[in-house]
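Heads up, this is only part of the complex; the chains shown haven't been moved.
Per-chain numbering from 1; labels A and B assigned in written order.
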């Protein structure tokens, strides 16, 4: 289905947020997720159903001061 | 020579040097600089994963996570709302409830927004974050941030990345004199001299990134800055001599040979 991930339209086959994270091979990364403005904890990924047009943010830490 | 320890939100820190993790030539130099600096508190930024190359910049994979206190910043936020959102995302990672509030609407100077910074500090402190706001060197604003629940205040020496040093030592000294929470000078410093200068003004620590990361030799500079922090603190505690307008001989003028 079509999702808005990190501000860009993406075509992803997924039922849960975990599927989305897996799609980008990010399970092992220290990634934080937000769905339609709600932060979803890692342990909720597999129980969080995703629907078309949902706004998903996948963020992580980068170098900074 | 023991020095009293710095304590922030109940955490005792053995180093007064906070180090940023941006702009190093490569991760290996960065890690070596971090090791040499003996910094315990490291700052980071939060950004979207680059979906085309997810592993890029995943800074933490290079670090032994147990030995540090992580201080994510809210860089990129131009108001309190954005900063609060970034702070919550950072906390959700589970690695830290410390947050450096950094809010700027001006990309030329990156100077912090006093009003929005105060708002975000109050909200996040109430949510249980350990809040260290990056602020201007306005002593009144620093007092308000303290009252709003800041665990420490972080006035800038000069705009981020300029290396101009301490533009207003008077204000920094006044803030150190009046604050009831630790004062960490953040941003704008350029050299070891700048660090010693602010430490001698009585501040509790320094947060630096560019002067180490962009030095010709970042690892040696990390060492220099570590020594500077210790030198400045020891000098502050040892109590410097007063300045005098005229000279004083280091030997008496009695018993001169030729008189």
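General observations
Keep in mind that, in the parts below, a residue touches a chain if its C-beta (ideal position, glycine included) is under 8 Å from a C-beta of that chain, and two chains touch if they have at least 3 such contacts.
Note that the coordinates shown come from a computational prediction; the quantities given were computed from them, not determined experimentally.
The shown chains stand for their kinds once each; the full complex in the file has the makeup A x4, B x4.
Criterion: only the chains that are shown with their structure count from here on.
Averaging C-alpha coordinates per chain places the centre of subunit A 33 Å away from that of subunit B.
Residues of subunit A touching subunit B in their complex: 5-8, 10, 24-26, 29-32, 34, 39, 41-42, 57-65.
Of all the residues in subunit B, the ones that touch subunit A in their complex are 20-24, 30, 43-49, 51, 54-55, 57-61, 70, 72-73, 75, 88-90, 92-95, 160, 187, 207-210.
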